[in-house]
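One protein chain omitted, others in place.
Per-chain residue numbering starts at 1, and chain names A, B and C are given in the order in which the chains are listed.
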Amino acid sequence: MAATAPAAPKVNRLGLAVLEYKGGKTTLCAGCGHNAISERILEAYFDLGIPPERVAKLSGIGCSSKTPAYFMSRSHAFNGVHGRMPSLATGALLANRTLHGIGVSGDGDTASIGVGQFVHLVRRNVPMVYVVENNGVYGLTKGQFSATADPGSTLKTGAVNELPALDACALAIQLGASFVARSFSGDKKQLSALLKGAIAHRGTALLDVISPCVTFNDHEGSTKSFAYVKEHDEPLQELSWVPAYEEIAVDYDPGTTAEVALFDGSRLRLKKLEEGYDPTDRAGALTRLLAAQAAGEVLTGLLFADPKVPAFTDRLGLVEEPLATLPPERVRPPRAVLEAIVESLR
Amino acid sequence: MAATAPAAPKVNRLGLAVLEYKGGKTTLCAGCGHNAISERILEAYFDLGIPPERVAKLSGIGCSSKTPAYFMSRSHAFNGVHGRMPSLATGALLANRTLHGIGVSGDGDTASIGVGQFVHLVRRNVPMVYVVENNGVYGLTKGQFSATADPGSTLKTGAVNELPALDACALAIQLGASFVARSFSGDKKQLSALLKGAIAHRGTALLDVISPCVTFNDHEGSTKSFAYVKEHDEPLQELSWVPAYEEIAVDYDPGTTAEVALFDGSRLRLKKLEEGYDPTDRAGALTRLLAAQAAGEVLTGLLFADPKVPAFTDRLGLVEEPLATLPPERVRPPRAVLEAIVESLR
Amino acid sequence: VAMNPESAQEDVAAVPAGAAVVYDAPLALSGARADLLWYPVPFDELVAPVTGEARLRKLLRNMVYVGTLARLLDLELPEVERAVGRVFGKKAKALELNLAAARAGYEHARAFARPLPFRAARMDATRGKIIVDGNAAAAIGSMFAGVTVLAWYPITPSSSLAEALIAQLKRLRHDPDGKATYAVLQAEDELAAIGMVLGAGWAGARAMTATSGPGISLMSELAGLGYYAEIPAVVWDVQRVGPSTGLPTRTAQGDVLSTALLSHGDTKHLVLLPGSVEECFSMAVEAFDLAERFQTPVFVLSDLDLGMNTWMAEPFTYPERPIDRGKVLGRAELERLGGFARYADVDGDGIGWRTLPGTDHPRAAYFTRGTGHDEASGYSEKPDVYEKNLQRLARKLDGAREVAPAPVADGAGAAVGLLAYGSSDFAVRESRAQLQAERGLATDYLRVRAVPFARAVREFVAAHERVYVVEQNRDAQLAGLLKLDLEPALIGRLRPLARTDGLPLDARTVTDAILAQEGR
Partner (left out) sequence: VAMNPESAQEDVAAVPAGAAVVYDAPLALSGARADLLWYPVPFDELVAPVTGEARLRKLLRNMVYVGTLARLLDLELPEVERAVGRVFGKKAKALELNLAAARAGYEHARAFARPLPFRAARMDATRGKIIVDGNAAAAIGSMFAGVTVLAWYPITPSSSLAEALIAQLKRLRHDPDGKATYAVLQAEDELAAIGMVLGAGWAGARAMTATSGPGISLMSELAGLGYYAEIPAVVWDVQRVGPSTGLPTRTAQGDVLSTALLSHGDTKHLVLLPGSVEECFSMAVEAFDLAERFQTPVFVLSDLDLGMNTWMAEPFTYPERPIDRGKVLGRAELERLGGFARYADVDGDGIGWRTLPGTDHPRAAYFTRGTGHDEASGYSEKPDVYEKNLQRLARKLDGAREVAPAPVADGAGAAVGLLAYGSSDFAVRESRAQLQAERGLATDYLRVRAVPFARAVREFVAAHERVYVVEQNRDAQLAGLLKLDLEPALIGRLRPLARTDGLPLDARTVTDAILAQEGR
């Protein structure tokens, strides 16, 4: 399974070469946005120096959901069934709270069949990174519209989508999400910064990444094509991720630059590109997203963050160690306890 | 099944007495909020003079979902399975678009198990009245928290709900709903007006009705108790429903009173109680609902309406008659058509 | 007990000194002997108010003395009523009359100044016994099994199992600092509940859920994933009456067949069938060991009667066997082995070795999937790879036949066999007594406790000319599973006796059905 490391030039703070974070060879179409995202993901874990063994990859069904096979082969992966990844992830991360969980899903997997579980995952704020590789279609089943397809968007067949697009980000923010961002598979810098921020966040970190399907939804008339997104991309901020050990930058003007402090002490630094957008204002974010949707803009960047929303694992008051490997004596009460219970039933 | 009509004093424009709109005897707990809602529902259809035979009642599973048995026995009813009423209703109303569809659900039925189907029903804007009898608990299974339970709300057992409450109204508005209102089972006047407005609306009309469960969730510490709701009820408007034939009132001041025109020509007249609240402003409604949630207010009234969102049946361009009863010659093409198809396969 | 005018005198003469005599007051026997304890009961007087029908009175007199004896033996009235309920359960009117009669007798007996001398002895018999419902027993068992994750969605009649478990965990599974050694979540529905359980089981937790019929149906797709990806999970199905929503407050055994075959494709499951509250406790423990040993979902089929009604039972015994986590490779083993293939049948039992996420070794990871896979868990469409893997899965579950709870046999040598499971045990045992007592029909009895079936099941069928398969459903579901499993020659011996009307099975129904078929 895992590739063995050659003497690589660049290594991270663990002394691991990026090769140790690689996955199997992709079987997706050449040029598929999903492939670029896989690269960004593994780079992020590499840069953060997180051992691949500490990462658990989960996914549903779809081209997007296949991608965990294409990055970080040294991490355990669970490719489940269509639309039910959130429940698998919730269970896995309760069983072992020390894992870095990352879920990879598609727009159909999340917004169509999976929206029920998505809603409840967000409500619980299960600590994990949740990446939606959003191409507006069902790639794996050959290009039917998904629930995120924009009204008016067309298929090659000429079919036109009439239903309103489900905006996973707006939905999550409305539901009380603690970290919500949108990016574009083609925007290397922004996506990398957001991924690192998402990984460092403690809670559900939603990343809706527009990721064009070159085979079924990259044509003229599609609002999820490379061309359209490049054209209508409205970045809210210029983003950079600042590791914990780095000093707070002295010279920045709070009017134009802000920082979001993350759980592990690192920060996301935002150089505002849009006047007056405040990613800590839930209602404001919703208002702006509705406007963007109406205008056909693709609003990208950190849409909302509230690191103070308690993570589900904290709410449950679990022990620090993984429940999965607690020794027998800590999970099976002693004989006397049973005898006492039996007494009480006499 | 149907009660036979005695010589009743008051009859509606069809000459039917209110008795013709009654249902079976309720088996719910005395004082259950749901019983009051059943009364308001049958009164609304009676007042509107809609023949009970034209109404289709659908529900899921729960105490709330049982109520279609307790109003309008002369209407067909489909009590389905837990959380899947939206799909049953969608199918039924496509099969016969001439029916007046009303779905009755509970907070568990809609917001817990059913939220996925609820989301997609709202997206499609299937023309029907959707009533959530919201008591914050699973009444039928003896009082566990549902997804609409407010954080901090307690059960008699002392259990405290920690997760954020799912607000079906805010969710629907964010998803592009065309008619969203909230009321209280104890507010006869407001609920009646909203029900009539909902029935007259063409599209999904969501009515989230706080309906206390006197047996499991009406205690001190519950935020869905009669006492709490009376205490924290924040009506947005004083509502009245104006039939189509009635003249537009001459003497009203647009600053304090507004009217929402409904599909059948009738109107909902709103006498503003809250300065500056505009039920046609999606973003504004969301903002106000978030504030209300934070403040523990129960915001009631017409939260949002946009009668211009096309109903699903219209989007599909269906024939006017019910698909269910189209004559054979209109659904089975003639022999020649098959022969032509066969030719094309040679 | 002397109620019969003809024989009363002799009966009384025959009894040993110190004996107690309950007699019909009008017979005025108490003068006959001084060395006896006399308990007069005015049967007619007591029966009169209960019914006007003379025909019934005679029968009800017996019920009166049942009540009287019960009181004398210091039984609790509710216990008596439940017993009566079980006998007349189906005939509402009869039930009511008999209950009234029993109560009358019971109340009358309160008046006796003189208690029974051997009342104490009777108490010894019940002393040590416990009273508990099956759901509570299952909850206690699950806690002692070391459950770490419970994901559930409320549904009658399984809710009380989850709620009892939550209460136990709250009480007993917190560290001094208050931290919990378990996680409980109320899922949004059953698809999520089983998903959470599979996710947790995959990550190494002992995870379980409890539900009933409709929930089982909703779990179908993920149950297939659990089977094919080989993930431990424990699922309790406290059965109620189906199809669909059916009768949520009535009991049945209607999910046996669909649960054993739950999910599309060639899917099969390991099913446990507790037949008492004691077994609700013990099987709760065994279920986890089996799930982890065989790396597959285990379904435990209880029912409303067993789960929600209280029963008198033997005290639960502390699990002797240490927890069996099954084949799990840790860092050290991986170091030694230099790697592993998740689905390789290295031990010849069809069970591969797994690793848990987070295992600190570069070769610990594997890719879990519901798609076709080779031994290294890579995607494969190769015909032979697919077929070999599927055959291994079949072999793996076959291995459970002799490991899962063995069937319980009673009696030997009779030509007629009774085969049953779960809560039917009570009625079947009583029925056997009736068959013996009323018509001298000797029967052997085998109570099945798990699917796939142990060899002993086959042998029991082979050893009897006729085997009545008693169960509480319409379609003779366990008989069906037997037909799918037994060699054809033995199938002819099966005599399905399946019925369901929502009430607990009563012995009389079984007895009459068997007598009819036996032509006695």
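Basically, contacts are C-beta pairs under 8 Å (C-beta built on N, C-alpha and C of every residue); 3 or more make two chains touch, one makes a residue touch a chain.
Small disclaimer: the values here were computed from a predicted structure and weren't measured.
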Which displayed chains the unshown chain touches: A, B, C
Omitted-chain contact residue, chosen from C:46, C:132, C:229 or C:306: C:229
Option touching the unshown chain, where C:19, C:37, C:75 or C:491 are the choices: C:491
Residue touching the undisplayed chain, where the options are C:33, C:250 or C:458: C:250
Subunit A, residues in touch with the chain not shown (by the definition above): 61, 81-83, 112-113, 115, 138, 141-142, 144-145, 147
Where the unshown chain meets subunit C, residue by residue: 90, 213-214, 216-218, 220-221, 223-225, 227-229, 241-250, 252, 254-255, 257-259, 261-268, 369-372, 381, 383-384, 386-387, 390-391, 394, 473-475, 477, 480, 483-484, 488-489, 491-492, 494, 499-503
Sites on subunit B contacted by the missing partner chain, in the whole complex: 1-2, 20, 24, 51-54, 56, 58, 68-69, 73-81, 84, 86-96, 98-99, 116-117, 119-120, 124, 316-320, 322-326, 328, 330-333, 335, 337-339, 341-342, 345-346
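Heads up, the rule we're going with is that only the chains that are shown with their structure count from here on.
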Distance from the mean Cα position of subunit C to that of subunit B, given in whole angstrom: 43
Centroid distance [mean C-alpha coordinates] between subunit B and subunit A, Å: 35
Where subunit A touches two or more other chains at once, by residue number: 116-117, 119-120, 124
Residues of subunit C engaged with two or more neighbouring chains: 188-189
